[in-house]
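Of the protein chains in this complex, all but one are displayed in their positions.
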Amino acid sequence: MNFNFTEEQLQFKNTVKSFLSDECSPDSIRDGWEAKKPFNHDRWNKIANLGVLSSNLPEKDGGFGIDQVALSLMIEEMGYAALPEPVAEQIFLINDLMPLLPDSIKEEIKNTYQTGSNFISVAHPLSPNPLFLNDAAGLLLFNEDTYQFALTEDIDFISLVSNDPSRELSKINSIQKSVSSSEEFEKINSAVAARGALMTGCLLIGLAQKMLDLSSLYALDRTQFGKPIGSFQAIKHMLADVAVKIEFARPTIFRAAHSLLENNPKSALHCAHAKYMSAKAAELACKNSIQAHGAMGYTWEMDLHIFMRKAWSLMACWGNEDKQQDIIYKTLTSSEEELGVLYTF
Amino acid sequence: MNFNFTEEQLQFKNTVKSFLSDECSPDSIRDGWEAKKPFNHDRWNKIANLGVLSSNLPEKDGGFGIDQVALSLMIEEMGYAALPEPVAEQIFLINDLMPLLPDSIKEEIKNTYQTGSNFISVAHPLSPNPLFLNDAAGLLLFNEDTYQFALTEDIDFISLVSNDPSRELSKINSIQKSVSSSEEFEKINSAVAARGALMTGCLLIGLAQKMLDLSSLYALDRTQFGKPIGSFQAIKHMLADVAVKIEFARPTIFRAAHSLLENNPKSALHCAHAKYMSAKAAELACKNSIQAHGAMGYTWEMDLHIFMRKAWSLMACWGNEDKQQDIIYKTLTSSEEELGVLYTF
Amino acid sequence: MKINFTEEQNLFREEVRSWLEVNVPKKPLLSLDTKEGFEQHREWEKTLNSGNWSMVTWPKEYGGRGLDLIRWLIFEEEYYRAEAPTRVNQNGVFLLGPTLMEFGTHEQKSKFLNAMATGDHIWSQGWSEPGAGSDMAAIRTTAVLEGDHYKINGQKTWSSRAAYADWTFGLFRTDLQSERHRGLSFILVSLDTPGVTVRPIPQLDGEPGFAEIYFDDVIVSRENLLGEDGEGWKIAMATAGFERGLMLRSPARFQQTAAKLLKLYYKNKDHCSPMLQSKVVEAWAESESYALSIYHTASKILAGGSIGSESSLGKIFWSELDHMMHQTALKILGASAELVDSSEHDAAQWIKGFMFSYGGPIYAGTNEIQKNIIAERLLGLPK
Partner (left out) sequence: MKINFTEEQNLFREEVRSWLEVNVPKKPLLSLDTKEGFEQHREWEKTLNSGNWSMVTWPKEYGGRGLDLIRWLIFEEEYYRAEAPTRVNQNGVFLLGPTLMEFGTHEQKSKFLNAMATGDHIWSQGWSEPGAGSDMAAIRTTAVLEGDHYKINGQKTWSSRAAYADWTFGLFRTDLQSERHRGLSFILVSLDTPGVTVRPIPQLDGEPGFAEIYFDDVIVSRENLLGEDGEGWKIAMATAGFERGLMLRSPARFQQTAAKLLKLYYKNKDHCSPMLQSKVVEAWAESESYALSIYHTASKILAGGSIGSESSLGKIFWSELDHMMHQTALKILGASAELVDSSEHDAAQWIKGFMFSYGGPIYAGTNEIQKNIIAERLLGLPK
C-alpha cells in the first residue's frame, strides 16, 4: 500500500505543467476564440513533439508506456491550463482504449490514426457531439449496442455551438461507410464510459484548482472598505470551502486511475466516484470564484470565465453528477454483499 | 387580496405570547423534566381558563369561533415557548377536525371530551405514538383504511421514551373496545394529515425563531478574540441564513391556514408546503444556533437544547421533510394541467 | 386576512392577458445588449405605453394607471406568463421612477417620468466606481457647484444598460471636503452631454451588459439635482431598497422558471435519476414561498406599512433560488447542457439563464453585504 507518486509520474506532470504555462496562456486561448480557430495546430505539434500524445503507447510503438496514474496527473494540468486541443481525449479515449477493441476496428483505426499528425474524435450517448470532428481523421462512435469507426470524410455532420468557444462540436446526421462491431459491447462500452468519466474528472480538478488560485490572488489584490477583500471572513470561508472540496476529490482520481491500471473489477464504480466528486468540486469552485471576484468575475475581460466555461461543459459531458450518482447507487445496491462493505481497498 | 392579520387575530397571538412568557419559562419546563411530569396540570388549567382550548369552538359551544389563521399565529407562540402540554393538538387535531367526523365517532368524543378538563390524544401512521396518552381521556386513532375512537381505559399500551423529555409517548399494543368507521376515510385521513403537517409547521417556525433569538443574544454577549462573537462575519452570516429561511417559511403557514379556512381543494398541498419549508428552516436553525453557541450550545445547562429537542421531534412526526416532498411532487405531477401552473392563488 | 383575488382583480388580470396576447411580439426580440436589440426593446416600451401599461402603479398624469401593488403583481404574473420582452428601462421604471415620485420636484416628475414611460429616456445606473463597489460610500467622482450648474469629473463603472442608454443617475461628491456617506448628491445626467464618454464592458456572454462612464468637465444644470445637495446617500438608500425589493424582482419570474423546470424534469424523467426530484420540488416550494412573501409585503405596504430589511432577505433568497433552478435544469439536460446553438433553443435558453443567475448574488449589493445588513439591522449584532 503506497499512495505516493513515483518520480517518473511527477516528472511527466511537471513537464506538461511547465509546457502549458508557457504555451497555453489565457491570451493564447483568447486568440483562438477571436480567430474562431480554437484548435491551435502549432501548439498541437509541439505537444506531439514533447511525446505527450504517445506517452501511453507501448515502447515498441514509440511511446513511453506510462500508466493511467501518470496520465491522470498530466490531464489535471491540461485542465489547469484549459487546453483547447483534444489531447486528453486522444491519450485516454483512444490510446488507452485501443488494446480493448476488437481487431477489425483496431486495424481501421491504426490505418487512419497517426499519433501526433492527426487525431480521432469520439462520440458516445453520454457525450454525443464529438469534439473537433471537422479537424479529425476519423470518429469512434458508440451507439446503443454497437460501436463503429468511420473516416471523417464518410460522415455527414453539422456544426454545433458550445458555450465554451474552445470546443468545436458537431452533430452527426448519418454515416455513409464504417466498420462496425458489437463484440464484447458491454465491456468496451463500460470501459469507454469509465474513461470518459475519469478524464473529465481529472480536467475538472485542474480547472477547480485554477479557479481557486485565480480567486485567491484576486482576493489578495482587490481592496474594499480599505482592506484586501481576502481579509474578510466571508471570502476566506467561501474559498476554504472550495479547497476542502478539491482536497477530497483529488484522491478519488488517483484511485480510479490505479483501478484501471490494475483491471480492478470495480473500476467503473471508481471512475464514477471520481467524476462525481470532481464535478461537485468544480461546481462549487465556479460559484464561489465568481462570487469572490464580484462584478469583475462577470466580465469577459477577466480570465476566470475561460475556466468556468470549460468546467461547465465538462461537468455536462461523459455523464454529469446525476448520472454518476445513479451509477454509484446501482452498483452499491447490485448485491446484498455490497450493502455492508466497509473497506476502501 | 389582503395578507394582513386582523386586530382580533393578533390579539389572540399576543395574549398567548404574554401568558407563555410568564408561565412557560425554560425553568418551568426543566422542573417538569426533573419531576418526570412534563405535563403541568396547573398550567393546563390556566390555559383552559384563558379560553385557548376552546378558542376555535363555535360560540354556541362556549368558544370564540376563531379561524385557522388566528390558530396558527397562536400555535407559533406555543412553539416559541416550547410548551409541553398538547394544546396545539387539542385545538388543531381535535376541535378543528370534529366537524368533519361522522356522527358515530363525534358522539363518542363529545361524550368523553370536556374541553379544558381533559383531552384526547391522536395517533396516525405519520405520528403513531400518541402524546400523553396516559393522561388522556381517549384516543382518536387512524389506521390504514379506518379510524376509531377508544377510551384510554380500553387501550393496552406501553410507554416509550422520546428524546424530548417534554413528550411522553406511548406505543399501542391493542384496543379492547372502540367505535370504528371508514366513512369518507380518504377525506378525513387527508384532513388530519394536513392539519398535523400544518400544526407541526407552526410550532417549528416558533421554535426556529426562538433559537435564532437565543443565538443572537448569545452572539452579542459572548466575547472571543477580544470582541463579541456576533461581530465576526461567519457568525453574522450563519444567523442571517437562518433569518432568511424563517422569513420565507412563515407566509406558507398563513397561506395553508387560510386554505383550510376556505376549504381550498389544494389545502393538502399547501399544508405539505408549510411543513416542508418550516422543517427546513428549523433544521438550519438547530445547526447554526448550536454552532454559534460553540461548546456552550452542547451543554445541558444552556436552554438551547430545550428548543432543539422539540424541533427534532416535530420535524420527524406528522410527516417529515421527505414525506412532504413526496406529497408535493405527487400533487404537482398528478395532472398535466398542474405541470405548468404559474400562479400562487 | 383574505388571500383570494377579488372579482375586479380577476377582471384586471383578463384585461392584461388579452392585451398581451395581441401585442407581445411573436418572435423573440434580439438581445437588448446589442444595438439593434436595444432599439427593438425601446420600441416595445413604446408599445407598452400605447396601451398605458408602462407602470400600472404610477399616477395617470405620468403615464400610469394609478393602480395598487396587488394589481402590479397580477400584471407581472401575466407579463411573465406571456413571455413578454425584458424591460429595457427597468433602471428607470423600477428604480428611478419610485425615487422621483418620492424625492422629485413637480418639474422633475413631469419631465422625466413621462419620457420614461414612453421609452424616450432609457436609463442606466451610475452607482459603482472603480474604488467603490460594494463599498459605495467610497465614491470619488466629483460634482462641483458653479453658479446654476455642476461640473462633473471622474468615472463610474458597472453601469447597467449604459452602452446604449440615454441618461444615467447616480451619486456624486458635491462636498469635496466630505468623507464616506456625507457630502454626496443624487444627480441625473444625460449621456449626450459633452465630456461624457461611455465605454462598454463585455460581460460573460460577450455582450455589453455594463459600461464605464467617464466624466470630463461635464456641465449639468442644477435642475438635475434630486432632493437637496448632500442628501444623496439617503435617497440612494431608498433606491437600493426598491432595487432589491419587490419592484424589480417580482415573484412571477421565478415561478415561471420553476414551472418550466418541473415540465423539463417531467419530460426527461426517464433519462435522469429520481434524485433530481428533490431539487424540482425545492424550486416549486421556494418560488411559491417567495410569491407568498411578496404578497404579504405588498399587503403590509398597502396598509400603510413600510419595507425594511425584507429587501435584503428577499435578495438572498431569490438569487440563490434562481441559481439553483438553472443548475438543476442543466443537470436534467445532461450532455446537451453546453449547447448554445440556435438549433438547441431549450438548452441555449437555460444556459443563458444559468450564466445570468451567477450575477444575482453579486449585483445590487452582494449577498455577503446583505447578510451583514440582516445581522446588524434585523438581529441586532454589532457592526
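Which chain is which? They are A, B and C, in the order written, and residues in each are numbered from 1.
The rule we apply is simple: contacts are C-beta pairs under 8 Å (C-beta built on N, C-alpha and C of every residue); 3 or more make two chains touch, one makes a residue touch a chain.
Owing to the predicted nature of the structure, the values given are computational and were not obtained by experimental measurement.
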Shown chains that the omitted chain touches within the full complex:
A, B, C
From the listed residues C:Gly51, C:Gly206, C:Pro274 or C:Gly305, report the one that touches the chain absent from this view.
C:Pro274
Where the missing chain touches chain B, by residue
126-129, 160-164, 167, 169, 223-225, 232, 234-235, 283, 286-287, 290-291, 294-295, 297-301, 305, 312-313, 315-318, 320-323, 325-326, 329
On chain C, residues whose C-beta touches the chain left out of the figure:
273-275, 277-278, 281
Residues of chain A touching the missing chain are 1-6, 9, 69, 212, 216, 219-220, 227-228, 230-231, 233, 235-237, 239-241, 243-244, 247-252, 254-255, 258, 262, 273, 276-277, 325, 328-329, 332-333, 339-345
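Quick note on the criterion: only the chains that are shown with their structure count from here on.
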Note, CA centroid farthest from chain A's centroid sits on chain B
Please report how many Å separate the Cα centroid of chain B from that of chain C, as a whole number.
39
Separation of mean Cα positions, chain B and chain A [Å, integer]
51
Shared-contact residues (touching 2 or more other chains) in chain B
233, 237
Can you tell me which residues of chain C touch two or more of the remaining chains?
368, 371
